[in-house]
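Complex shown without one protein chain; remaining protein chains in place.
Naming follows writing order (A and B), and every chain is counted from residue 1.
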Amino acid sequence: MKTITKYLTFHTEERFKLINITQDIVKVVEESNVSEGICLVNSMHITSSIFINDDESGLHLDFEKWLQKLAPHLPTKQYLHNDTGEDNADAHLKRQIMGRETVVAITGGKLDFGPWEQIFYGEFDGCRSKKVLVKVIGE
Amino acid sequence: MKTITKYLTFHTEERFKLINITQDIVKVVEESNVSEGICLVNSMHITSSIFINDDESGLHLDFEKWLQKLAPHLPTKQYLHNDTGEDNADAHLKRQIMGRETVVAITGGKLDFGPWEQIFYGEFDGCRSKKVLVKVIGE
Partner (left out) sequence: MKTITKYLTFHTEERFKLINITQDIVKVVEESNVSEGICLVNSMHITSSIFINDDESGLHLDFEKWLQKLAPHLPTKQYLHNDTGEDNADAHLKRQIMGRETVVAITGGKLDFGPWEQIFYGEFDGCRSKKVLVKVIGE
C-alpha cells in the first residue's frame, strides 16, 4: 500500500470565502503515484469546510446568502458560544451544512470526477491561517 | 490490495426523487471479493446526493417538503446562479444538506450496516442521466 500526506495552508482576507483547490489536490495525487485508491481531503479546523460543488461565481454568492440565512453571523449575542469571547459560532454551524471532508476515488492515477466536480475550501471565519489535510492511500 | 470501480446511471422522470440503491451496491461489493475494507459511493454530479437513511415513504415526502423549505426551487430568480440560464441553483444547495458521498465499512465480505441503514440516490434536478461512482478498496 502507498500513502502520502500533505498539508495545505489558507489565509483569506475575508471572513467568508470559497476557494477552488482542485489543482492543489491533483498535484498531491500525481506525486503519490497511486493509480487505484482514495484521496481524503479535510479541513483541520472546525469553522471551515471541504466540499465538492460547482465553480460558478453566482452560485458562490448564492451559497453565502443562503448560509447567512440559515446560520446568521449577526447578532453575535444570539449564540452562547460567543460568550467565550469568540464571535464565530455561526461558522461552526455553517461548517456542518457544508461538511468537513470529502473522499474522492482515484482511478487510473487520476481523481475520478464527474464533468463539473471541483473541490472547494470553504472559509467561514477567515483572516487567520488554517490547514487542510490531504491523504492518499492505494497502490 | 483489491479494488473495483463501477459506474451506475440514473435517469429520473421527476425533478425530485429518492431511489434506494442498496442492492446495486451489494452487488458491487460481492463482485469485488473484498472481505475487509471500505466502499465509497458518490454522486458524480453536483445537483444530486448519496446518503444513508430510512426507506420509509412518508419520511421521503418529509425530506422533500423540508428541503423545499430550506432551499426553495421557486422563485428561480432569487438565485444568481440561475442568471446563467440554469434553473437548478436550489438543487446545488439541497445537495449540500444531503451530502455528496458515503463511505461504508465492509466486514466479512458484506456492507457492515445497522438494522435500518439503506443507501439512497437523491435526485434534486432530474430528467437527465447522471452517474454514481462505486469504489471498493480492501483485501
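Methods note: contacts are C-beta pairs under 8 Å (C-beta built on N, C-alpha and C of every residue); 3 or more make two chains touch, one makes a residue touch a chain.
No experiment lies behind these values; they were computed from the predicted model shown.
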{"item": "Hidden-chain contact residue, picked from the options A:89, A:105 or A:119", "value": "A:89"}
{"item": "Of B:63, B:79 or B:124, the one touching the omitted chain in the full complex", "value": "B:63"}
{"item": "Of B:8, B:26, B:52 or B:80, the residue in touch with the unshown chain", "value": "B:52"}
{"item": "Residues belonging to chain B that touch the chain removed from view", "value": "1, 36-38, 51-54, 56, 58-59, 61-63, 66, 70, 97-99, 102-105, 107, 112-117, 137-139"}
{"item": "On chain A, residues whose C-beta touches the chain left out of the figure", "value": "1, 3, 5, 38, 40, 42-46, 70-71, 79-84, 89, 92-93, 95-97, 99-101, 103, 130-131, 133, 135, 137"}
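Quick note on the criterion: only the chains that are shown with their structure count from here on.
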{"item": "Chain A on chain B, rotation in degrees - Cα superposition, rounded to nearest 5", "value": "120"}
{"item": "Rounded Å distance between chain A and chain B, as computed from the means of their C-alpha atoms", "value": "20"}
